[in-house]
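Here it is: the structure, laid out below.
Missing here: one protein chain of the complex. Every other protein chain is in place.
The first chain written gets the first letter, and so on, giving A and B; residue counts start at 1 in each chain.
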Amino acid sequence: MHDNRNIRELIACQKPGWSLEQRFYTDPDIYQLELDRVLMRNWMFAGNVSEFAEPGDFKVSRMAHESAIVVRGQDGELRAFANVCRHRGSLVCLENEGNTRKFTCPYHGWVYDTTGRLIGARNMPETFSRSDYGLRQVSVDTVHGLVFICFGDNPPSLSAARDELAEPMRPFDFPDLKVAASKTYPIAANWKLAVENYQECYHCAPAHPDYAKMHTLMLDDAKYARVQKNMLARLEACGLKEFQIRKNDMHTPDGQQGYTYWRSAMFEGYLTGSRDGQPIAPLLGDVKGYDGGASDIAIGPVSYFLVYSDHVVGYVFTPVDRGHCECSVTWLVRGDARDGVDYNREELMWLWDVTTLADEKIIVDNWKGVQSRFYRPGPFSLMEQWESGWVQWLLHELRKAPQLL
Amino acid sequence: MHDNRNIRELIACQKPGWSLEQRFYTDPDIYQLELDRVLMRNWMFAGNVSEFAEPGDFKVSRMAHESAIVVRGQDGELRAFANVCRHRGSLVCLENEGNTRKFTCPYHGWVYDTTGRLIGARNMPETFSRSDYGLRQVSVDTVHGLVFICFGDNPPSLSAARDELAEPMRPFDFPDLKVAASKTYPIAANWKLAVENYQECYHCAPAHPDYAKMHTLMLDDAKYARVQKNMLARLEACGLKEFQIRKNDMHTPDGQQGYTYWRSAMFEGYLTGSRDGQPIAPLLGDVKGYDGGASDIAIGPVSYFLVYSDHVVGYVFTPVDRGHCECSVTWLVRGDARDGVDYNREELMWLWDVTTLADEKIIVDNWKGVQSRFYRPGPFSLMEQWESGWVQWLLHELRKAPQLL
Partner (left out) sequence: MHDNRNIRELIACQKPGWSLEQRFYTDPDIYQLELDRVLMRNWMFAGNVSEFAEPGDFKVSRMAHESAIVVRGQDGELRAFANVCRHRGSLVCLENEGNTRKFTCPYHGWVYDTTGRLIGARNMPETFSRSDYGLRQVSVDTVHGLVFICFGDNPPSLSAARDELAEPMRPFDFPDLKVAASKTYPIAANWKLAVENYQECYHCAPAHPDYAKMHTLMLDDAKYARVQKNMLARLEACGLKEFQIRKNDMHTPDGQQGYTYWRSAMFEGYLTGSRDGQPIAPLLGDVKGYDGGASDIAIGPVSYFLVYSDHVVGYVFTPVDRGHCECSVTWLVRGDARDGVDYNREELMWLWDVTTLADEKIIVDNWKGVQSRFYRPGPFSLMEQWESGWVQWLLHELRKAPQLL
């Protein structure tokens, strides 16, 4: 059982079209490498701009040992900061979200304004200059209303995503969306198993009866083409257009963050992701009717969006440690929709709550088996091509680590 | 406190007749070595053949990160498989036992028949051949009705055990036994401390008042000889014979799995391992009466059986990780005995439930002390010779690791 291959050799041995070797899931050094080369160097979804509408609006996002405060400054600017006091390192902000004029560290009372400047620090030596101790900045940027952060220094550009997704995203008016609900699902498994799970619908038929009743991604190509054609016929009347954008993984433009967009039909009779397929919230933005489709958007390696005609579901996958991760799900509706009147929060959450809870279970059972000495990489099915591409990209990014050269 | 000895030196320093050095319990590298050289290379008890009577009867056994399905195929053959899907590595079977015609992986629905062949896998590439992706086999074999599995490739032979235990085991008719109860006890301690605990009765007098009232193993030699003689006088009339077989540990025949058998008297007045010493279930097999004894059988390093005249208790000790293990106890009675009529399940479990719960506590306190920097190997008592022999064998097996040469 002694595998003496170093990480470089291990990456070189990995066959395209096959699932990852065990050590990519279990080796602590590879987990560190993933943090350094992938997780800290790419963007993750941190909320909708509507959550930061007013000066002082803030929200905290976490990944592994990192915590970031995203805040709309009193000057109107959106910024993100490491949630780490420059004095002794305490978390500065303990709330998950709110509105504030300043952040006071709960430990020793150092005070930062909403632009990150240190504005209060008692009893410091004379040589101490407050201007040297602002909160450390974390990159923040937006894509048509979706807010992203990156914990690393030189994040890839989001400009290509912004340019090419402008038209596809426009009808849904993302900047106007409001968060109707959010829930975080802890998963006792390596984070990659959760991301891989999200990217393929090969498991949808056996594992998600409710989802499989309406979504068609688990169909084979011929059947899928049929329902897809019907949706495309309805698209224009609903104010939408067709786009098939795959600029993620190895198709990512140089220096850019990867992104994708395409719209898939649901089964006939299903208008949206609701229990009975009937409308569940007001139509988004300029959408004029139900085409019976849902758009999949990916931006970066851990953030995904499913865009129904009347609501959006956002997903972020973040590691906690090598064997634990979290899936944070956000449900978004039209900005002026009222809970209990225009939509029902519990009904809105239903489909992806049951689906994510079922996923949690199958991912954990996958993790158990992957740790066996009998586990070997297996061949991907035709329905796991996105996952397969993501794995190739991940290996490609790990390979760039200077210590592996 | 810096112990720079490598594992080879550490093994060489270990004195026969003394308990193990601290690092054998605490060093993660030694734990890995034990998994590779001992735990995965020897047989462990996985049930009675009566649990696999019908085609499709299956049961899952676990050790560390491994999980195996033992199943009676529709063709009547008994087999064992790694419980790991050949597609993406999920556990295939989530139930502990049952009867089935096929195993459907809960993740992506790959289907295996009861002979391990892959018989269903949707949407695979054209080059994919199902015949290449049967479940990986795990060794399975039986010793007169007791089913054993081995996770390693070249397990030692069970033929010597089968041959030499045939006569001693015959009167009890093991193949006819049925499982009346089973219970798994989690123990927060290194697995070896649990196995060591089982192998010595030096602790019985101070730690197990109920057990010590009836069992005589904690007596010194002279007293033990007296009660033993009385039992031997009754043996033949009960349809039993005397055997003293010690072919385990360093006495193990070449290429064979070690085994032992001997029968010990209980205190006068105790006929079986019950609360009052009175019969608790129908006599086993061809046993004709109560000789007041109990046979100890060991097969391999982690499986033990205590054979009273009217029931059998089986024990398997398996690590979970370096600091946690489990003891799985199985109570077996005559195949035609009826719960609530011929025996009472709770009464049957009583003695070894209280004893194992007490053992759990003392093993955990042993583990706490063993981790202290004041711990040093101590001398075994005269009543710990089996444990001492087991330790010698364990070191002998570790020493064979090629990386230690």
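The rule is simple: a residue touches a chain if its C-beta (ideal position, glycine included) is under 8 Å from a C-beta of that chain, and two chains touch if they have at least 3 such contacts.
Since we're looking at a predicted model, the values are computed, not measured.
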| item | value |
| --- | --- |
| Per the touch definition above, residue among B:Leu78, B:Val179, B:Ala207 or B:Leu232 touching the missing chain | B:Ala207 |
| Of A:Arg5, A:Arg136 or A:Arg338, the residue in touch with the unshown chain | A:Arg136 |
| Option touching the unshown chain, where A:Arg8, A:Arg23 or A:His87 are the choices | A:His87 |
| Residues of subunit B in contact with the chain not shown | 1-2, 17, 19, 196, 202-203, 205-207, 220, 362, 365-366, 368-376, 378-379, 381-383 |
| Absent-chain interface as seen on subunit A, which is shown | 32, 35-36, 40, 65-67, 82-92, 94, 104-109, 121-125, 128, 133, 136, 138, 151, 403 |
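One rule holds in what follows: only the chains that are shown with their structure count from here on.
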| item | value |
| --- | --- |
| Centroid spacing, where centroids are CA-atom means, of subunit A and subunit B in whole angstrom | 47 |
